[in-house]
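So the structure is just underneath, and the comments pick up after that.
For this depiction, one protein chain was excluded, whereas all remaining protein chains were kept in their positions.
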């Protein structure tokens, strides 16, 4: 896929939206205006956006507890997301899901997931649908380094390879699973190595670099659409914040995060490269920053003003029938 | 470990016992004298015996639905086993377990297991005990090619490598999982490859050759006892019979089994090599054959004559206390 | 015109009808086709470990999918496929294996719709074999339908005969919610009249299979036959038992249970499973709540004991509920 100026600006807008959306959330939670378990994606924006830049309406994404970025990248509207996190009736899940279950079937977003590893087979199933119904679509699972230690990872990748499914498995290796460093629980240095267990195609991308993710994901998705089977794509990235909003980060050396933030922030790197190469103007990006900020302010205001769910709604949406 | 004449004869005795024990079982089931789901190990004797030749009282083995061979190799008495399969009070599990749960804690045998893959973490736990209690023992899991597609395989091997446990994972690649050929569901040609996902040491043995299994298992177990961590040992072998007694084998080309039986029977190969090399006499082996046959006849007679469990026993052994 | 089929054959027929009438219906599971061997000369497919799906891969070669031994992957994939446009029928060989694949049912299939504010549907059917009696011991003989029946968002059905199996399975497959379809071992081999053609039975409705006014015997799956045998025995003493076949464990047909209790005033529920946290307790609890005014006697639960399933025939037979135990329970309650 060609990276036109339009596409680049859209990618930047999505990355900026993710970053600003979550800065807003953090503020709101710390101010006591928002409840729930929130896991921030900040730092990893290039992964979701670099992958989803290749996806369209026929494609499905399954996500994790750290799902805001995948939602925004896949095109879920921030107004509905914000209302959801506020627990409003106007939320994209009517206030029933919250951050860990934010989803939008209309946008091909199969949900954040509170169960580490559980999105992997869901995306595999979406790929099976795509293959059998010949939709031309792909199923994409985003998941963490920690999730690659789950049985669901192993079983799903094996099945996908057996069936040569149009699937993409994006492992976001951000160096940590909760309070535990990845190397403490994953004895291989590259999780991409694990693809060999299934004779699966694999690739490694710099997850802090939109362009690298975009390229590697593009190749993998093309492969998948061609019918050449799934890929395990490892994106080396970093979780800027704590595991969840409120995490004291006592377990992580401060300098580690600082180094990543200062040298490898995906938004800054995107800007540097894109502007230097003359692909976009810094002014365009500043304009987008302003638009995003305004959009988010509006989303917060709308969510705060939106009606709460009706108490009786606790009983609805359990079954389609009966 | 040195393969003395005594050890060789013991190994042969165990392989012969497994073979004859199961021939007996097949007869008994087909004659309607024995009930239950029986999965025969015939053809794979060299694996269990080659590995267990290195094990002693401090070592633990966890097995599968196809567990008779592992029991006999680990030193469980055939009289108790036979009585168990007859559902007698004198059975090694008092008639409560049957073939799929045959076990003998006194012999370091953590049980056959009706859940494919479930023995793998059990052996891992035994290895953890060995490590923390410094017993010098190892935990050995036997399991099939099919089981290597289970999440429990993945999670256990990863943990064992993380903790450098004194564990040995013996995958008995017998070419089939029920009615499905291995290559249909395992996209790698060597399951040993899967060790790479955990940076684990791996080896491949000819599972039809006692000597090869003995050597490779010996190295792995020495490694484990030395504190150098676990090994995944793939033994290429073959299931002579159907998946269970009664299986019509409609799905498997007859010639395939014939070829294995005729050219690679582990008992015959053992005999050929050991006799040719002058390590044992054919006469010794024939004597053992006779002794084993007599022992099994006696076991059947004793089991048939043994008392049934008391009906009230259905309620006992659920809890240690309360 | 009805024909005599086994429950397994009736299920096979229902699957064929479902696949014929809807191209989105697929089957997946271990050996549901019978392995890649199906292309080798001189070999034949197996159609599952009990032969239930035999012949289907030949008719629908792209829609009958053998899987690795990866239950979590099978069910998780089936949930994802169901949510995105297919209508999968996944086989979980024995319900005991829920231990290795509960999450896709518990936390995914059952909850997606609710968590997503009503936007998702998960038209998944899980066929699974349950029950004791085959000397298959503790890990292949459980009756764990209580685990799925207890999970909000799932439905659980269990037929007691071939004709019901066909109608309930067709209903389950066409239902837009995830349904666990339990095949009791005691029922699978049973033979009986099965209507031809395409028909469904409503999920959530119990059926009076024998009318009587003295006591209600509630059964389901394999225990319907037990209850009927008990009713025969009781009739010889002049006690007329009404036998209710639940058919559906979730939703539970409360009206049918209460209706029969109102008539008889006495109720025994017969359940193959162990006693704690099960269907039998739910039925009894319903009686003492909404049916309190109808009750003339204690509600008895005839279940297996609170133990794993033993191997030896003499123990396994003692483990299982039988007509004698039901008759004794009725007599005891006075």
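Which chain is which? They are A, B and C, in the order written, and residues in each are numbered from 1.
Rule of thumb we're sticking to: a residue touches a chain if its C-beta (ideal position, glycine included) is under 8 Å from a C-beta of that chain, and two chains touch if they have at least 3 such contacts.
Note that the structure is a prediction, hence the values are computed from the model and not measured.
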- Message: One chain isn't displayed here. Which of the visible ones does it touch?
- Response: A, B, C
- Could you tell me which of C:67, C:84 or C:139 touches the chain that is not displayed? C:139
- Check each of A:14, A:74 or A:88 against the chain that is not shown and name the one that touches it. A:88
- Given the contact definition stated above, which residue among C:147, C:182 or C:226 touches the chain not shown here? C:147
- Note on the structure: Missing-chain contact, candidates A:36, A:75 or A:218, resolves to A:36
- Task: Based on the whole complex, identify which of B:132, B:298 or B:311 touches the chain you can't see.
- Result: B:132
- Query: Can you list where chain A touches the absent chain?
  - Reply: 35-37, 84, 87-88, 91, 93, 95-98, 100-101, 113-118, 146-147, 149-152, 177-181, 183-186, 250-254, 308-309, 311, 313-315, 318
- Query: Footprint of the hidden chain on chain B, which residues?
  - Reply: 60, 62, 91-97, 101, 103-106, 110-111, 113-115, 118, 120-130, 132-133, 135, 139, 151-152, 154-156, 158-159, 162-163, 316-322
- Message: Give me the chain C residues in contact with the hidden chain, please.
- Response: 72, 96, 98-100, 102-107, 110-111, 114-115, 137-139, 146-147, 149-153, 250, 252, 274, 276-282, 284-285, 287-290, 292, 295, 297-301, 305-308, 310-311
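Convention: only the chains that are shown with their structure count from here on.
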- Task: Based on the touch definition given at the start, go ahead and assign the chain network to line, ring, star, complete or other.
- Result: complete
- Query: For which chain is the distance between its Cα centroid and the global protein Cα centroid smallest?
  - Reply: C
- Message: Centroid of chain A to centroid of chain C, CA atoms only: how many Å?
- Response: 39
- Item | Averaged-CA centre spacing for the pair chain B and chain A, given as whole angstrom | 45
- Item | Geometric centre distance via CA averages, chain C-chain B, whole Å | 35
- Check: chain C positions touching at least 2 other chains come out as 67-68, 70, 72-73
- Message: Among all residues of chain B, which ones touch two or more of the remaining chains?
- Response: 149-152, 184-186
